[in-house]
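Handing you this structure, nothing more for now.
Then we have subunit A:
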Amino acid sequence: MRLNYPTNVKIVKVPCTGRVDNLLILHAFESGVDGVYLAGCLEGECHFLRGNLRAKKRVQYVKGLLDEVGLGGARLEMYNMSSAQGQRFAEVAREMTEKIRALGPSPVKKSRVESRG
Partner candidate 1 sequence: MKTRSNIERILESGGFVVTSECGPPRGADAEVIRKKGGLLKGVVDAVNVTDNQTSVVRMSSLSACLILKEMGFDPILQMVCRDRNRIAIQSDILGAAALGINNILCLSGDHQKFGDHSRAKNVFDMDSIQLINTVKTMRDDGKFLGGEEVKGKPVLFIGAAENPFADPFEIRAARLGKKVKAGCEFIQTQCIYNIERFVKWMEMVRDRGLHERCAILGGVTPFKSVGMARYMKNSVPGMDVPDGMIERMKGVAKEKQSEEGIKICVETIQRLREIPGVRGIHIMAIEWEEKVVEIAKTAGLLPRPQP
Partner candidate 2 sequence: MIVANRKSLEEILAMLKPYKKVLLLGCNECVTVCATGGEREVGVLASELRLSRSKDGQEIEVKEHTLERQCDHEYIDQVRPFVGDYEVILSMACGAGIQYVAEKYRTKIVLPAVNTSFLGVTLEQGVWSERCQGCGSCILDQTGGICPVARCAKSLLNGPCGGSSNGKCEVDKEIDCGWQLIIDRLKELGQMDRYEEIIPVKDWTTSRDGGPRKRIREDLRL
């Protein structure tokens, strides 16, 4: 549709949001990103039946972990949209960007990524 959305949004393609597990999200934050969001199919329309529901649960769980750690669960969100909803995609990208901008940059230093056994 060639709609514009903010350049700070980096897309990571996955076959289904159900593929995203807790560690993937946490490692993203460890690498220094300021916010993460998942864009999954509308509930009830997951191509893989329940993948987006698993993602929803995991997002809730990791939000809690982010609160405990002190980064704040608000930096992580789950959105649902159909692949035909280009407008919604751009809208969400803008909405999330504004939200994260208001929260400020992540206090995590990008340099830590060495010692993962």
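What we mean here is this: contacts are C-beta pairs under 8 Å (C-beta built on N, C-alpha and C of every residue); 3 or more make two chains touch, one makes a residue touch a chain; residues count from 1.
On how the list was made: all candidates are chains of the complex that A comes from, given by their letters.
All of these numbers come straight from a predicted model, not from anything done at the bench.
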Check: Looking at this complex, which of 1 or 2 sits next to subunit A and touches it?
Finding: 2
Notebook entry, point to check: Which positions of subunit A touch candidate 2 when the two form their complex?
Noted result: 21-23, 26-27, 29-30, 65-66, 68-71, 107-109, 112, 114-117
